[in-house]
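One structure is given below, represented as structure tokens, and several questions about it will come after.
Left out: one protein chain. Kept in place: all the others.
Our next item is chain A:
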Amino acid sequence: MLKIGDKEFKSRLFTGTGKFSDNATMKAALEASESELVTVALKRVDTDNEDDDILRHLGHERINLLPNTSGVRDAKEAVFVAQLAREALGTNWVKLEIHPDPKYLMPDPIETLKATEELAKLGFIVLPYIHADPVLCKRLEDAGTSAVMPLGAPIGSNRGLRTQDFLEIIVEQSNVPVVVDAGIGAPSDAAKAMELGADAVLVNTAIAVSPNPVEMGVAFKMAVEAGRMAYEAKLAQAKNFAEASSPLTGFLDEL
């Protein structure tokens, strides 16, 4: 079972709430995906209204909310928004997203590190969205992060695991769960990420913009389970043994 902070998750598929055609479809798709952690942008929630439409649709007992800081441009704004979200949504979990660049929404590593440090001190369970940068991941761990969320490809691009080489290093080195976020466009990408040893994936666009989000939600659920199972069963490798050149152990016979 996957454990982040003090919570355990049966499902390793995390989902998002953006880009759905309507909230009823979103609810149906997310329920079908069996996802237990769903991000929601604070900027889209009407925090003064207990009957907010998005929140009302996420009222399933299995679903945990993961507010994100989407829209902020630096650490200061991020900490502020995280605190607001904690008040409004009653959770100390936060997906840290700091992208000052409005075009590609590239995460700012320096501000993200600063904000993580501060939020961890304030008792938040921080899940930062970042580049697939192995050193940054270790710096975030030192800063007290509860997981890392490296991107597979530019956000919303559906291009899959363009950062695979770096994801492999991150998975190998990490002491905290690794959640591959952004870029996952097809269930096969999600399965691949899980086969590499990622602890979970976060999928939003690929489900939300599918003509049939409910079925796509199920497809991702199955892909994530298959990928994880393959990882645990230890994937066979296509590689062959090194071909012997001149023998290196022959001297042992002469000793």
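The rule is simple: contacts are C-beta pairs under 8 Å (C-beta built on N, C-alpha and C of every residue); 3 or more make two chains touch, one makes a residue touch a chain; residues count from 1.
Here, contacts and distances are computed from a predicted model.
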**OP:** Write down which listed name, "Biopolymer transporter ExbD", "(2Fe-2S)-binding protein", "Thiamine biosynthesis protein ThiH" or "Glycolate oxidase iron-sulfur subunit", is the UniProt protein name of the chain that is not shown.
**Re:** "Thiamine biosynthesis protein ThiH"
Original post:
Can you name the residues of chain A that touch the chain not displayed here?
Top reply: 138, 168, 172-175, 234, 236-237, 239-245, 247-249, 251-252, 254-255
